[in-house]
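Here the structure is laid out as structure tokens; the discussion comes afterwards.
Here the complex is missing one protein chain, while the rest keep their positions.
Chain lettering (A, B and C) follows the sequence in which the chains are written, and residue indices restart at 1 in each chain.
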Amino acid sequence: MEMIQELRLKREFKKVFNIRVIRGFLSIVMFVVLWQLVVFIKVPYLENLPYPKDVAAGAADAAGSRTYWFGWGISLVRIFVGFIMAQLIGIPLGLAMGISRTFKDFTFPVFEMLRPIPPIAWIPLAILFWPTRELSIYFLVFIGAFFIIVINVIQGVSNISVSLKWAASSLGARPKHIFWRILVPGSLPSIITGMTVGMGVTWNVLIAAEMIAGQGGLGRMTWEAYTNNNIPFIVVGMVSIGVAGYLCSTLVRWLGEKAMPWKKRF
Amino acid sequence: MSRNDGNGVLSKGDFGEVRLEDVTKVYEKADQSQRVLDECTFSVERGKLTVLMGPSGCGKTVLINLVAGYEKPTSGRIFIDGSPVDGPGSDRLVVFQETALFPWMTVYSNVTFGCQVQGVGRGETKERAEHILKKVGLYEFRDKYPSQLSGGMQRRAELARAMINDPKIMILDEPFRGLDAMTRQLMQEFYVGLFEEIGRTNLFVTHEIDEAIFLADRVVILTFQPGKVKAEIEIDLPRPREFHMLASPRFMEIREQVIDLLYEEASKAFAAGSKAAYDLMGAIVARKGACEKCE
Amino acid sequence: MVTGAQNHQGEILIKDVTKIYDPEGVHVVAMKDCSFDIAAGEFAVIVGPSGCGKTTLLNAIAGFDTITSGEIYLDGELISSRDRQIKPDVERMVVFQNGALFPWKTVMENVIYGPVVQKRMKKREAVDAAREMLHQVGLNGIEDKYPEELSSGVQRRVEILRALINKPKVVMLDEPFRGLDAVAKTVMHEFLMDIFCESPRTMFFITHDLDEAIFLGSKVIIMTTRPAQVKKIVHVDLPWPREHHVLGSKIYLDLKREVLEAVHEEAKKAFEAGEREMA
Partner (left out) sequence: MISRFKARVTDPQLLRALIGILVFVSLWYLFTAVLNLPRFRLIPNPVAVLKDWFSLTPASGRSIFTKVYYLDIAYSVGRTLTAFAAATILGVSLGLLMGWSRTFYDFTFPVVETLRPMPPLSWIPLAILILPGVEIAVVYITFIAAFFATVLNTLLGVFSIDKNYFLAARCLGSKPKDVFVNVIVPGSLPFIFTGLQIGMGISWMSLVAGEIIAGKQGLGYAIYEGYFLYQFEHVISYMFTLGILGYMSSAGIRAAGRKLMAWESRRRGA
């Protein structure tokens, strides 16, 4: 679903280089002006929001400070270790479940029992199980992406039309050909969707895990900005997390387009 | 499987012949069984194009799966060149109803997939691919993906992929479905030319009456459930077939004969209330009482 | 049956219509100086290779799209030109190629949609009219079914009824029977024939199937490939209502040969042009 959204939204943006871009730009400028006004006239509750210019100032000196970029580094490492582990284990498991009915009958119920548990509810268990705090955060990120990729791969494999398998076997393909030349490429679109959606969820899980149990990282820094009452940096932290998340999703989508040249031209 | 060398093109004598004897297929579903094919007996002569026709629900596709070897008949036997069928083989090649080009492979890798999986040498594969792609006029499109081709070109690529393995028998399940009538007619002319050039044995399934008569040496019409051979019509139109034959009196005569046979089956299908047949006869029979054709 | 009061209305005049598409800067002349006319209550069939501008005309008459130059008149009133484009309305009804019945409405809700939304009929009145129409064509009993529960042949007929209940001046059909198998098509032809004979109205029928064109049409307009123009107009003077055994008659065969010759030539040109474009 996420992938279709991106493609659809990208097409929207591509044909927009006229008055509609100006309107978009206008609306963002208006949003900032509104933000300034709201704080200025002390609207109840919103008055302790930082001014836009304070946030800009906060962003400027954050860009200069080493710890800020260090925070980016820690978060990105955590995301990639957990995310990639989830794909390495999830994709083969999903393929196995999608292909062999009996394997799925045994494993899917257990999988379905654990899937609805929100990833962040695993925090206490993760801390108990893993020796170091860092490993438990990797585990939580893993949980965030794992269930999503497995579900998408199972769906991907089962959606491959049976006539493609028959066509391959009638051309003399043996099971190993069918697996590598039909099933894997055939479920690639769903794998990419699973990774894109998974990336979105993993960032959420990472932020919460960092705020609750992590040392360092964008989530932690945003939380500490709150505890030391450095309010503008809270917004800077939020925006940096948003940008980091967006970059990762774009990277996954770019990988998807590279892996599926045939898809790009539809 | 004997194969003379050169570019692997079988000569007339090598093409296969299919013989069905009292082929019956019954599907067991929970407690009730459904008889889909009932003692079908007909043969697909060597080097001839035989068309299979019948209302939807007469088991055409099931019959193809039996000849191709994907399913086993409940009783009766199917012979290919005298030996019984046991499972799919590359001597019989099926082109399916839904487009079965692999969307993630270029035209070239689609067409050469058969050779690659059977371990044919790179040189020979390349040579055969060029030969067949030029024949279907897709040589300049060999690096394109299926999504970049028009409907007609996709069908030609599918045919090329089937023919490159030089099967003894070509089995085609409505290969030109979904094309607009214009492209469809041109594809029919193209395919009949191809057939007349090599003379490979063909089992061709369609529900388009004109397409059946224009292509076939013989048309086999199946009855509605269970599928049984209702009639076999020899098409004595001269070869090579030209498009203006479509307007010849003999063509129209055969067409009328086929329509009568199909109408009879369609009315039975309607009586059986099968949804697909509902609209076949629905309004007409209801409003005009028993139509004179059906007596 | 569907009584149409205005059988003297629905005359279409098409004068030097040109249409140039410009998607992403690629300059495509779809239609150039195309002119012909359709008399009131005439069953006109438009035939030609795919992409020859048949749908361009339909969109202009229906009001879905504009034309680059030229004029189109309906009963003498200008409905489409370079700087004037009439909005779609009930007078000019369209039956779409792969069907446009609202899947989320039942057959009855679909058929009464037109009259009720224009407040021309009260709901009760519309339901009765719809029930009567469905009964006359032998489709009673499916009022509460959803379109996707029906076979495509039945869906097509319900869509035609949904158009006719509004008593349009012109009914435009864009390859409505494409994808139906041969015998289903014969049923649809007889269905359309009955409705047309009952209350003739102008029919603008687009198709690729030549037998369908000659069997249904009182006039067959053959278009050239892009840029589209009228290549030939063949008048089909077979008696109404037409029965299927007419397909074997001599007149029919001559007509078919004439149309086949013209269309085949254009199709070959379009086919080669299409291939080159793709390369």
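Operating definition for what follows: contacts are C-beta pairs under 8 Å (C-beta built on N, C-alpha and C of every residue); 3 or more make two chains touch, one makes a residue touch a chain.
The model shown is predicted, which means the values in this text are computed figures rather than measured ones.
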Touched by the hidden chain, restricted to displayed chains = A, C
Taking the entire complex into account, which one of A:G73, A:P92 or A:P118 touches the absent chain?
-> A:P118
Name every residue on chain C in touch with the hidden partner chain.
-> 62, 64, 87-90, 92-94, 96, 98, 100, 102-105, 113-114, 117-118, 146-150, 162, 166
Against the chain that's been left off, what residues of chain A make contact? List them.
-> 1, 4-5, 8-9, 12, 20, 23-28, 31, 45-46, 48-49, 102, 105-110, 113-125, 127-131, 200-201, 203-205, 207-208, 211-212, 219, 222-223, 225-226, 231, 234-235, 237-239, 241-243, 245-246, 249
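Everything below uses one rule, namely that only the chains that are shown with their structure count from here on.
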Looking at the contacts, which chains touch chain B and chain C alike?
-> none
Taking each chain's mean CA coordinate, chain B and chain C are separated, in whole Å, by 32
Quick one: chain A and chain C, Cα centre-to-centre, how many Å?
-> 49
Would you mind listing the residues of chain C that make contact with two or more other chains?
-> none
Chain B: positions in contact with at least two other chains = 148
Taking the complex as given, what residues does chain B use to touch chain C?
-> 55-56, 137, 140-141, 144, 148-150, 152-153, 178, 180-183, 185-186, 207-210, 243-244, 246-249, 252-253, 255-256, 259, 262-263, 266, 275-276, 278-284, 286-287
Footprint of chain B on chain C - complex, ascending | 49-50, 137-139, 150-154, 157, 175, 178-179, 181-184, 186-188, 190-191, 207-211, 244-245, 247-248, 253, 256-257, 260-261, 263-264, 267-268, 270-271, 274-275, 278-279
Complex contact set, residues of chain A against chain B = 161, 163-164, 166-174, 177, 181-182, 185-186, 188, 260-262, 265-266
